[in-house]
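Removed from the display is one protein chain of the complex; every other protein chain stays in position.
Presenting subunit A:
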Amino acid sequence: MQIRDLPYTDPGDPDVRSGPHFLLWLGLGQLTGQLKSLSWGLMHQCAIAGLPLGVGLAVQAVVERSGGDLAFAGVLIVALGVLIAVGDTMLHRTAVTNWITAAARVQQLLARKTAELGSALTRRVAAGEVVAVSTGDVEKIGWFVEALSRFAAAALALVLICVGLVLYLPSLGVLVAVAVPALALAVLPLLPRATRRADIQREKAGHATELASDTVAGLRVLRGIGGEELFLGRYRRASQEVRKAAVRSARMWALISAIQVLLPGVLLIALVWYGATLVQDGRIEVGQLVTVYSAATLMLFPLRHFEEIAMAYSFSRPSAQRAVRVLSLKRSDQASTLEAQVPEGDLYDPMTGLLAPRGLFTAVVCGDPDAAGRLADRLGGHAEPDEDASGPVPSVLLGGVALDELPLGSARTAVLVQDKDPVLLSGTLRELLDVPSSGAVAADDALAAAQCADVLDALTQASVDADGDPMNTRITERGRSLSGGQRQRLALARSLVTDPEALVLDEPTSAVDSHTEARVAAGVKRLREGRTTVAFSSSPLLLDLADRVVLLDGDTVVAAGTHRELLRDEPRYRAVVTRETEDEGGAKDGITAIDGLLPARAVEEIEERA
């Protein structure tokens, strides 16, 4: 796998039994890459290890005043230089490729898993946890997978160098060979404590960042009401705690680097002392002593890999564990017993008795928002069962077909429930409105019906390179740059484009001002002519346009009719819709009784003025 071939067309089916299993699966998935990296790494390390030979030969040649030998040493050094350059570069290329492919694979797996789980995901794990895997853990997982072959190369090179030294100069070589394992392992006992302190530091830093971003997120509140000093003081304390924790952690790393200076230094002293006596006794050459000394200093490079791999593993194991936790989640829906199909007909909920006749605009009024939410969820089919439900809840029927028994995709195609807080996904407006749809409703018509003209203006003003086409303007994450009412109308336009068999809208205009709301309601009604539409609302402007209004008390339908009929005959309806509370009901009775123009005329009037 090369970087240019990414992304994977299919990232595969991961082994999610445990963190280490997952790491192993990732490593095995790029075996060729690992072997390449191992080979180049070995070449690099061995070429570096060969340099002292050149240094020793050169010194020896100079001692013997031999120009020929000196030239030979020079050629050797240049040759080694080429090998080092090639080995180093290729090792880096292969190792980074391993890192990138592993990270990309995990990212792709996460994307597929979250898309598959949909609304079920955040009921199982916190949203932050999933995002944390993507932002923090993937890097650590990739690091370990990548470091593995580099470590193997270094370890193998060390063994080779030791063997080489022992063969080259048994007397000093043995000394080095004995010391190397001690050097490799000396700092390992300190690492757990160091990583623990690093973890504490990261945790505190995370807390400080959280406080800072929270303060900034609420900055308008602070600037409007006060309390800046209170929050600054709080942040300063957190920030200073991060600093202290970081210094505490640095103490440990400073100690580790000191040990990494001290131990090899002791080896070098021993080498010089012992080697000098050997030279004096005539048992070895001066050049050989320089070679071994130089080799010993260069060994520090491969030795560092022991420390790195230990750290990489201690960081990546919990990360892999967290990734596995997310990747092993599954949907718990009822299995579909029916074939994929999109039924047509009336939408009917047996539990409440709600009936939305095919092709009509039905409005639902419900005093209890929780009950309304539950009903809206159920209308889409495949709602997660309530924890306190006494028995199995009967499925909502569309044209007599139980939605819960349809495959999820079919149920969602047949009925689209736009919930109370629909999320606008970032991207261009064109991308936002490019949703799976019947194809019968053009984006422009949907935008016009949802009265989005001012939204398009706002988007065009805020964009850099829209070249005048509102469809090319960008919507920021969650549509944060727009007002609540503007977001709601865009989301409505998106649902209208989808044009499902049955469209269920939960409070689609709660944040829209009354002027615009009347026009939105009329637009929706016009566009959905002949299609089944259900809207949860308590706004008279919308209710008055509905073909049929249903009043829900708790989980039961208690009345149905037109807005006017219910307003006249049903006190409970009046109470909910005209926003009278019991204590002021009497006083405002006069207002309720005001009966005026036909709403259609009122809307026309407003449109004329606008």
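The definition used in the following text is that a contact is a pair of C-beta atoms (placed from the backbone, for glycine too) under 8 Å apart; a residue touches a chain by one contact, two chains touch by 3 or more; residues count from 1.
As a convention for this text, contacts and distances are computed from a predicted model.
Given the choices "ABC transporter ATP-binding protein/permease", "Thiazole biosynthesis protein ThiH", "HPt (Histidine-containing phosphotransfer) domain-containing protein" or "Spore germination protein", state the protein name listed in UniProt for the chain not shown.
"ABC transporter ATP-binding protein/permease"
Among A:Leu24, A:Leu156, A:Leu190 or A:Ala246, choose the residue that contacts the chain missing from this document, as touch is defined above.
A:Ala246
Quick one: which of A:Lys36, A:Arg322, A:Arg412 or A:Arg528 touches the chain that's been left out?
That would be A:Arg412, which touches the missing chain.
Out of A:Val78, A:Val159, A:Leu188 or A:Ala442, which is the one that touches the chain we can't see?
Answer from the full complex: A:Val78 touches the omitted chain.
Based on the whole complex, identify which of A:Val216, A:Ala340 or A:Ala442 touches the chain you can't see.
A:Val216
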